[in-house]
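Note that one protein chain of the assembly has been removed; the remaining protein chains are unaltered in position.
Coming up: chain A.
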Amino acid sequence: MEIVRSQRKTSDSSAAAQTLSLYRSAPDIEVRLDDFELFAIDRLRVLKGISDGLSRGKKPEEMEKLVSELWRTNMRLQEQSETMEKDVISHFVLRLVYCRTEDQRKWFLSMETALFRYRFRFESPDSQRMLMGEFNLPYKALTHAEFENVKDKLIQVARSIGQPVVNADAIFFKVPFEEVAELVSNRRVFLFKGYAYVAMNQVVSLVATQFRSLLSKALVLTNRKWTSTIREQEKDRLTPIVEALSTSYLGPDYSQAKEFGEVSLKDIDQLANSSFPLCMRHLFEKLREEHHLKHGGRMQLGLFLKGVGLKLEDALAFWRAEFSQKVGSERFDKEYAYSMRHNYGKEGKRTDYTPYSCQKIVSSTPGVGDHHGCPYRHFSEENLRAALGKMGVGGRTMDDVMDKVRNRHYQLACTLTFEAIHASSCDAGINHPNQYFSDSQKVLKTKNHSTS
């Protein structure tokens, strides 16, 4: 890329070390297996933090602060060269982890692009230009004559979005509008005959689009490589790590109910009514109604109940009571009890399974006859309204919830529901159905306390 009106040569600024990698090729360095996993988990914390911030509707300035904070706590090492190495290694590990399904790729792509975007803003102007050069963006800055021709319009656009007035040394690039879709969509650029006139301070959009499209292509290739060779070659070494990472949830582990101890079977209906989030309430009601749930539903509800504190014997009694009405208790013992015990780590490889997080539930893909998944995402608007109405949500809150849903902030919609029902705020937001449950219990206990 050539910048016509800049006197400075890029070589002058090479001293200003640029720390932002474009991840063009995998690093040719040896990595200890421990670091392989630890680095990946650290980066995942950053991406997860960004994802939470976005789903909570944080403003760009707040996001900027959040990202720099996340990066400092999770990624920064003593030496800058170490940090850069960690950056590159962790990125490529997570590529492997998140390349394998469409949903994973989508999530990873948006989070990495968001991360890149904020990190790009932190770079010095010189290093920003170097990065643009590295992308081989073939656009030239406007010449003086071109600039004069459209100057009035550029000033008009700048004023319309509250930017400082354009002066004569401002650098603008003329690019096909397709390359800066985001700037086109909120009318932040002047368009003429198919070209968008992008100001220097908007270049991040252009670069982020490039970054995204390169990474998107790379993920598809990585997936192909993974299925064709890596998975098999590394089946004793990397594959287990990669597979574990893709399902790991980074918040607190809700597999053991610690805070409230055990829950007994006789209280379960009352608890479902007072403290289950909509996704679990729905599964619970469907189970009571149809005396059956398909696999996805059994897993989602079963593990949640385990997290709530239902002991294995009680869980078996609970499921048997329902299923026997439909398939008979004999068939239940033969076909279903095993998987219940399996969930509690009493069968098979004896892993104590973790209850599903919101992230996992939201990204699940329930099919016909399935009742699992996140109602805010998977219900039609009509059904969701009806379900929320039954929970006692109405009026303004209903509109607010639906608004969040329309903007795909499902966890935020759930948080609003929680706040409305409990008449209490939930600052941390809802990230896990079991967190919803325990927060709800906390609120109810303090209320009982104060009234009694």
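Following the convention adopted for this analysis, a residue touches a chain if its C-beta (ideal position, glycine included) is under 8 Å from a C-beta of that chain, and two chains touch if they have at least 3 such contacts; residues count from 1.
Convention: contacts and distances are computed from a predicted model.
Engineer: The hidden chain: which UniProt name fits, "V-type proton ATPase subunit F", "BING4 C-terminal domain-containing protein", "DNA primase" or "Sof1-like protein domain-containing protein"?
Structural biologist: This omitted chain is identified in its UniProt record as "DNA primase".
Engineer: Which of A:187, A:390 or A:408 touches the chain that is not shown?
Structural biologist: Going through A:187, A:390 or A:408 one by one, A:187 is the residue touching the chain not shown.
Engineer: Looking at the full complex, which residue from A:217, A:390, A:406 or A:445 touches the chain that isn't shown here?
Structural biologist: A:406
Engineer: Give me the chain A residues in contact with the hidden chain, please.
Structural biologist: 102, 153, 156-157, 159-162, 177-178, 181-182, 184-187, 190-195, 399, 403, 406
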